[in-house]
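For this depiction, one protein chain was excluded, whereas all remaining protein chains were kept in their positions.
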Amino acid sequence: MAHGATKEFKVTWGMVIDLDKCTGCGACMTACQVENNIAPMVDASNKMRTLSWMLVFELSNKKSGAEAEVAYLPRPCMQCGNPACVPVCPVVATEKNEEGGIVSQIYPRCIGCRYCMAACPYHARYFNWEDPIFPKGMEKALSPSTSARPRGVVEKCNFCHTRFMEAKDKARQEGGNPEGLADGAYMPACAEICPTGAISFGDVKNKEHKVFDLAQGKDAFRLLEKLGLNPQVYYVSKREWVRKLGDNYAATGKPGAAKKHS
Amino acid sequence: MEEKKQCKGCGGALPFLIGFVAMLVVGWVVFPKVIYSQKTQPVRFSHKIHQEQGMECANCHAFRDDGSYAGLPKNEKCQECHADVVGSDPAEKVYVEQYAQKNKEVPWLVYQYQPDNVFFSHKAHESFECKECHLEVGKMDTPPVYYENRLSGYSKQTMKMWQCERCHAENGVSNACHVCHK
Amino acid sequence: MGLDRRGFVKIVVGGVAGTLFTPVIWKSLDDVSIWSQNWPWIPRLNKGEVKSKAALSKLCPAGCAVKVKTVGGLPFAVVGNTANPLSKGGVCPVCAAGAQLMYSPARVKSPMKKVGEGKFEAIKWEDAEALLVEKLTALKGQNGKIAAINGDETGSAGEVLSGLLAGLGNSGCYMMPGEKFVAEKGVKLMGGSGQPGFDIAGSDLVLMIGADALDSWGTTVANQKAFAATRPTGGVATAKFVYAGPVLNHTAAVSDKFLPVPPTATAAFALGLANLLINAGAVCSAPDFAEYKALAAKYTAEEVEKATGLKAESMKELAALIKAAKAPLVIAGASFGQGAGALDFVAGASLNVLLGRVGGGMTLLPAAPKAVAGAGASDKDAGSFLADVSTGKAAPGVLLVYEANPAYALPQAGDMAKALGNIAFKVSFSTYMDETASLCDLILPAPHPFERYDDNLNPYGVAKPTYLAGKPVVQKPVADCKDPVDVLLGAAAKLGLSLGFDTYADVIKAKAKALGADFDALVAGGIWTGEAKGGSLNLGASALAKVAMPKADDKTLALAPMSNQAYGSATLATPPANLLAVRDTELSGKDLFVQMNAATAKKVGVAEGARVKLSAGKGELKARVHLNEGVAPGTVAVLLGFGRSAWDEFTKGKGDNVYKILTVSDEAGTGLKVWAGSTVTVAKV
Partner (left out) sequence: MDRALFPDGVERCSFGKFVLWMGFISAFFLFGLYAMLLIFYKGIVVTGLDNYFGFGLWITFDLAVIALGAGAFFTGFLKYILKIDQLKNIINLTVIVGFICYSGAMLVLTMDIGQPIRAWFGYWHPNVHSMLTEVIFCITCYCLVLVIEFVPLVLEQKQLNKIPFLHHLAHNMHVNMALFAGIGAFLSTFHQGSLGGMYGVLQGRPYAFREGFFIWPWTFFLFVLSAVGCGPIFTVLCCTLMEKMTGRKLVDFKTKALMGKIAGTMLTVYIFFKILDTWAWANNYLPSVGMTFDQMFYGVIYGKWLMFTEIILCGLVPAIMLITPSIRNNPTLLYTAGILDCIGISLNRYLFTVQSIAMPILPFDNWQFYAPNWAEWATSGMIVAYGILVMSLSYRYLPVFPQERGMNK
C-alpha cells in the first residue's frame, strides 16, 4: 500500500479550475451526467444517494451584508498521484497504471465493497445504489462514451476517459502522435461546456499545454495537500479565504502550503 | 453392524467410480453443448463471392475520418450494388426484398461481439491482419454458425480478457484496465 | 445388484468429485458473473457514427447557438458552437440537457382534446386542426373574441400569430412579460425608442443593478463569455464587475463587489449613486440635467442607508470606482428578469446617460423589418390582459397560447389560472404538458427545438442587432407533433386568408432576406449582426420624479424572487438532468427553502429549517427557512421554477411557486403593471 509513493507518468492529465470564474451555474454537472449516462433520480435532493461524478460545492466566507462572499467549487475526481482508493481495492477494480495518470474504475470487476469510498476524503466515489433505469425512451439519448453500470458497483469521474481514447484514434488517423496530444485535443465534457471557461484541462507536465503554467501559478492550490494524496486537479483563486478553505491549517494557519505530511 | 452387512453388498468403490465417470462425461461432453445456443445469420452472406469480385475487406469495413471504425456496412453501402437483385443467389433476393427495399438494416450477428464496457480501437490494431482476431470468413461461402452463451449472452468467439492481455503483454503494450474498458 | 442407500450416497459423492474435474462449476461461475456485468434490464449503448450538427436551442429564454452530438443519428449531447460569436462555444445548463429533454416524460405525445376536468384524449391531427379552424371560423371578424398569448420574444412565430389575428379582425396578441417589454417602455420615457442593448465586452466596469447578468439576465452565455474574457485564469482582470441586488447570487459570486439592495429600492439606489457621481463632478448635456440633479440630491447616501440598510460607505466606494473607470456600464433589471417597473430601468439607464455612455456602452437597436405583412406591434402584456379577463373587461372566446405558460408564470398565478377558466376555448401550442396546457381544451404538441425550424432576433441584452436561425437535427420528431407555425399557416389558409407563407421555414427565410442575412449560413450555425442606431436619450427626470424612497416596514419583508437558469424557466420545468444541481439547502424532498439573513430571521422569529407561510394578495407559499447571509436585510429570497402542478414525476409537486405570491401594482406615472417590488408577510406554521 506504500503511501507517500507517487507514480510518475510522462503525460499527466490535470485540471485547473479558476474559482474566481465559476458562477456555479451547474452546466458542468449536467454535461457530466449526460456524457456518463447517469440516470436521473426522481428525488435528487437526497444528496446521500445521488451520483454526481462532478459536484459543485458552495463555499461561504461566513460574513454578512456587503462583506458576504461565496465561491463555487466544482469537484471532479482528483485523479490523485498517490491515490488513497487504489491500494485498498481487494479486486484490482481501480488502478493508476495508464499513461496520463487517470485513476481507472472498472465496473465489471468491482464487487461493491465500498472500501474505496471509505478511503477517499474528497467523496469523489459513488456507489451505484440502483440499476440505471431511464424514463421511457430516454435510453435512446445514451452517450456512447460510458457503459451503463449495474447497481452494486462503485463509479467515479475518469476525466471522460473515452474522449482520451477517441483523441488518440483521431491522432492516429491524422498521422499525429497519440502519445503526445496537442493542447485541447482531449477535453472532458465539463471543461468543454463551462460557459465561463473556468475549467482548463491538459497535460500538467507539458510546457505546450496552458495548464502547465496555470498549475504553478502563485494562487494555485490543491485540496487537502497535507494528506499527501497529490491530486492532479488544481484550483486557482485570488481570494485568500477560498484558498484557506482548500486545506486544514489548524497547525500552520497559513494557506497555500504545499507541505506533504512525512 | 446391520449397516456393515449392506455395505458388503454394494461393491466397494465401484458406485463411486460410476458416479465419477458419469459426471466427467456430462461435464466435458454434454455441458459444452447445452451452454451455447446456435444461431444463423439473417442473410446467408458470402464473403467468398464478394472477394472473388476483387473486393478488399476495407471496401466495406472502413475507418471514419475521426479514426473510429465503421464495423459492418449499413444498407446504404450494400445498396450501392444491391439496390435490386443483380445475381441469381437466393440469399441476395432475401436481402434485397426483406431489407434493402424495406429500408431495414440487417441485424447481423457479430462473432467478436464485445460488451459496452469494452473500448476497442481498431485503429490501434490496424497493423494486424483481420484474421488474427476474427474468424477467417473471407474464404467462406456460408457464414459459420453463431454460438451464443446462454448465461452470459456472449458469442463463443468473443475474445476473452486474458487473450487481449496476453497479446498486449507479448507486444509490450500496457495492460492497464483503462486501455480497454469504458 | 440392488442399489441401497449407502451405494447411492457413494454414487453421489463420486458424481460431485467428478464434477469438480469438469468445467461445469467453474465456467458457470464465470458466465454468471459476466451476466452480472450486462444485466438484460440495463440499457445498452447506441452504436454508429458520431456527428455534431449545428442547432438553435431555444430551451433557455435567450436561446443558445449549439452543436448537437448524435450517434447513429440519435442526439445524445449538446456542446457549444465555437464558431458562433454569440455563444463562443458556451452552453447554458438547460440547453446542455437538451438531448435528454427530447425524451422528457412530460412531452405531449400527440394532439389532445380535453374531455373533462384534467382529462384528455389523444386525437388525430386532421381532427385537431379541423377543430381549431372551426372555432376560429365561428368568431372570425369579431374583435376581442380571439386572443393570443405569446411567450417567445425573439421568434418570427410572433409575427405569424399577430398576422393571423389581424387577418381574423382581432388585435389581441399579448406578450408574456419580460425585460425587453419594460425596457422599451423605459426608453420611451427617456425620449428615445427601440430596444436597448448593453455592450458588456466593451466596458471596463459593469454595474449590474438587480440584473443577474451572469446567470439569467439577457443573453446569459454571451454575458458570461464577455465576463470570462476579462478574467484570464492566473492573469490580471481587465474589467470590474459589481452586483447590486437583493441576493448574493451567481452573478454576485464572481463579481468584485456585492452591494445588498432590497428589490424595493432599485431606483432609489441608482439615484443615490447619481447624486454621489454628480457631487463628484459628473455632468451631461441632457436637457433635463438640472431637474435630474435636483431630484438626485434628495437621495443622499445616508438617506439611502436609512431606507435600505446599505452602508453609505460602500456606496461611496462604488461611486469612486465608477468615476475611475474609463468605460463604465450600468445594467438595471429585475433580479429575476421580469416584472421590474420602467422607473427601475430608467433610474439605472439614466446613469449611463449621466456617464455619457449611451451609444457606447448602452445602445439602441433599430426596429427590425417584419416578415409577415399584417403583423402588428408586440407591446401588449399578457398580465394586464388576463387581469381584464378575470374582471370581464375582456371576454375572448378563443385563446391561442404559444410557447407561454401564463397559468404558472404570471403574478398571482392562482388568479391567472382562474381567469383562463373564463375563456371558452383555449388552445396550447406547447412541447410539454405544462400548467397552462393542462388547462386548455386543445393541445397541439410543438416539436422540441432539435426537431424544428426556429429563429431568434435580438435576444434582450445584445448590443447590436443579432439574428440566429436553426433547422431540425433529426428527421423525425420523437412525438407526434407539428410545428405550431405550420399549423397556424394551415389554419389561415383554410380560413381563406393568406399570410404569404406555407411553412415556418419560409417565414424564417423571408425574415433572413429582409434583414439581408444568408439563411443557409444561419441554419449552419452562423449569425447575422447589424449596427446599433444612433440617437441620444434624456435622463428621464420627469418620470423619475415619481420614484419614492422605500419605507422600512416591520410587518412585511421585501420579496426577492431568484432565478437560477439551471432550474428551468416559465416554459420549462427543471430538466431531469439538472436536478442534481439543485442544492439540498434549496429543495429537500418536496420542501422549498426560502432564504433570509440571520438578522431578518430573528426579526420574523424563525430559525434555520423552520416551516413558514409566505402570503401576499390572495396567494400563499409554503416553505422552510434557510439562513443565507448573502440576502439583503429585510428581504426574503425565493427561487423560481418550483411548485409545478403539471409536468412529470421529476418536478410535479416539488416545492412551491413564488409567482403565486407576487403582487401586481400600477407603477406611478407609467401605468405599467409591476411586481418586482412585491412584499410579503412571513408567518411560522
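Letters are used for the chains, namely A, B and C, taken in the order the chains are written, and counting of residues starts over at 1 for each.
To be clear about the criterion, contacts are C-beta pairs under 8 Å (C-beta built on N, C-alpha and C of every residue); 3 or more make two chains touch, one makes a residue touch a chain.
A quick note: this is a predicted structure, and the numbers were derived from the prediction, not measured.
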Displayed partners of the chain not shown (whole complex): A, C
Contact partner of the left-out chain, one of A:Thr12, A:Ser45, A:Asn128 or A:Ser200: A:Asn128
Touch criterion as defined above, residue of A:Val42, A:Ile111, A:Ile133 or A:Ala185 at the omitted chain: A:Ile111
Residue among A:Met138, A:Val153 or A:Ala167 touching the omitted chain: A:Val153
Candidate in contact with the missing chain, chosen from C:Val32, C:Ala290, C:Ala320 or C:Ala377: C:Val32
Interface with the undisplayed chain - residues on subunit A: 1-3, 47-50, 57, 59, 73, 82, 84, 87-92, 109-115, 117-123, 126-131, 150-154, 223-224, 226-229, 244-252, 261-262
Residue ranges of subunit C at the interface with the undisplayed chain: 29, 32-33, 35-36
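Keep this in mind: only the chains that are shown with their structure count from here on.
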Chain contact graph, described as a line, ring, star, complete graph or other shape: complete
Chain whose average C-alpha position is farthest from subunit A's own: B
CA centroid of subunit A to CA centroid of subunit C, Å: 31
Mean-CA-position distance for subunit C and subunit B (Å): 52
Chain centre separation in whole Å, for subunit B relative to subunit A (CA means): 38
Junction residues of subunit B - those touching two or more other chains: 66, 68, 115-117
Subunit A residues counted as touching two or more neighbouring chains: 107-108, 147-148
Contact set on subunit B toward subunit C in their complex: 3, 6-7, 9-11, 13, 15-24, 26-28, 31-32, 35, 64, 66, 68, 70-71, 115-117, 149, 151-154
Complex contact set, residues of subunit A against subunit B: 92-95, 97-99, 102, 104, 106-109, 145-148, 158, 161-162, 165-166, 168-174, 178
Subunit A residues touching subunit C - in the complex, by the definition given at the top: 16, 18, 20-27, 29-31, 33-35, 37-38, 40-47, 50, 52, 56, 58, 60, 62-66, 68-72, 107-108, 131-144, 147-150, 189, 192-198, 200, 213-214, 217, 219-220, 236
